[in-house]
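The complex appears here without one of its protein chains, the remainder shown in place.
We just call them A and B in the order they show up, numbering each chain from 1.
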Amino acid sequence: MNKWLVLFRKEWLEMVRNYKVIWLPLVFVVFGLLQPITLYYLPDILKNAGNMPEGTVIKIATPSSGEVLCETLSQFNQMGILVIVLAFMGIVAAERRSGMMKMILVKPVTYTSYILSKWVSALLLTFVSLSLGMLAAWYYTILLIGSFPFVDLAQGTGIYFIWISFLLTFTLFLSSRLKSSGLIAALALLLGIVLSLVTPLLEKWMKWSPAQLTGAASSLLTEGAAQGNVLLPLTITILLTALFLYLAVREP
Amino acid sequence: MKMMEVTALSKSFDTVNAVNNLSFSLKEGRCTALLGPNGAGKTTTLEMLAGLLVPTKGTILFMGSNQADYREHIGYLPQQPVFFSWMNAVEYLVFMGELSGMAKATAASRADELLELVGMADAKKRRIGGYSGGMKQRLGIAQAMIHEPKLLILDEPVSALDPVGRRDMLEMMKRLKGHMTILFSTHILHDAEEVCDDVMMIHKGELAVAGSLPELRRNYLENIIIISAEESLDTWARTLERWTVITEVRVRNNTLELFVSDLDKARSQLLAEITEKKIPISSFTVGSTTLEDLFMKVVGK
Partner (left out) sequence: MGFSSINWALVAPLIGIELILMIIAVVDLSKTTTQTNGPKWMWVLISLFFSIIGPILYFTIGRKHT
């Protein structure tokens, strides 16, 4: 535990020194702010875009607060996942490539606490980034569109975080086994994309899919309650996350 | 007292046997050189001893036990030490010290001490990213010693250094010798002869020759007489091959290299023969083969 803390502090200091603790949350905050602003100004933007005959009346139903937040979440599901995978693809692989891993593992440290320190710090920063992004979106939604219950926001974000954690853990697992950062990112993104695409298409057979959690989070935000069975994908996702973490801490 | 005892150590990668059936022991307080050409299996051996690689076969006993995780008692400097370029020297040493189980304050005061010892006290607050190769090597030694290990394992500590850095490092190793057991690998025999007490030569993953320097000199170095002349000595050389005191004759141009079993006897007989046959010699040298010759013989060149 003591050594784990030393390694965890090092991970955190590294993320401070390479500015990851600043830019990763800021990126999420930008996307969080962007969505309510764009949706609010959409009619003006369309009007200014021209091409419309004089006198055309554009009627776009102003989206509800829940819909704006749901849009934000789907934005996070693309750009957010991309950024997180790219940010953490080298988390183990880079130190293995450089030889730093040997410098550390020759000290009386277990491989498990080495990997776990990385997992927890990456998870923590991701959680902070996602939360700040959603809070920013929430604040602007309240300002521009209308109030929205914090409890629903927290629940939706919480469920969504489980899905992100699953992808992050998969990225860490790949990083512990593969050398090429590019390949790691490609495979991790592939899993995210395939699950997200296939799950709604094959609804019937994919009730267990971790990607169901994004749907559940969306419906929590738009309707105030999760649609369908959340417990099954939730359980499966947590089990898969645990499995990939277990595989990651096993020395290759 | 044996610090480390290694029995039948082997390591294979896929089908390649990097290290094959290696057995040796390291005595406490001595400095041992692991000598061998590139690709002989030196790094693989050291990494197994350091606990970085799991041996395919064989046992490693540390202080008589093969159970405990002995990593806290060893310091290891890899061939190319790497660092976090975003840390400074003190931060790095304290980090490594804490990983070795030291309290932060203890590690910090020890770090100051070590940086003084390796002559880097004035650069300790600078980011490692801006260090030169020699500074990194010295910091590498410091991180290996941060937790006052019983055994210091150094993989090619001087190979990558310029002459000045090399001298510094050898002097430092000489100073450390009294305080801890050292095992270091090198492919340069001269370095081994200069600082170590014991030598192990390995070739193609197998132990070829091992012993203390005096033992090696006694057991393996052969007496040799070198005779040069103004004319070809071919015909005379052929008669010398039949002498019992001469074990081997090598002819190179007008020079003869004679490996002899009994130096005194061979010298007087040869001198008598030279006078008698009026051989026009230009020089007559008595000496012995060097460890370099032994090394070359082991390596098979």
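Operating definition for what follows: contacts are C-beta pairs under 8 Å (C-beta built on N, C-alpha and C of every residue); 3 or more make two chains touch, one makes a residue touch a chain.
This one's a predicted model, so the numbers in the text were calculated from it and none came from an experiment.
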Check your understanding: In the complete assembly, which of B:G64, B:G129 or B:G287 touches the absent chain?
Key -> B:G129
Point to revise | Residue of B:S23, B:S85 or B:N219 in touch with the missing chain, whole complex considered | key: B:S85
Practice item. Could you please point out the chain A residues that touch the chain left off the display? Key: 18-20, 22-23, 26-27, 29-30, 33-34, 37, 41, 44, 47-48, 83, 86-87, 90, 94-95, 98, 100, 140, 143-144
Review point. On chain B, what residues meet the omitted chain?
Key: 82, 84-86, 127, 129-130
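Criterion: only the chains that are shown with their structure count from here on.
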Review point. Between chain A and chain B, what is the separation of their C-alpha centroids in Å?
Key: 53
Revision key, fill the gap. Listed in rising order, chain A residues that touch chain B in their complex are 2-3, 6-7, 10, 13-14, 17-18, 98-100, 102-109
**Study point:** chain A partner contacts - residues on chain B that touch it in the complex
**Key:** 47, 50-52, 69, 71-72, 74, 76, 78, 80-84, 86-87, 91, 95-96, 98-101, 143
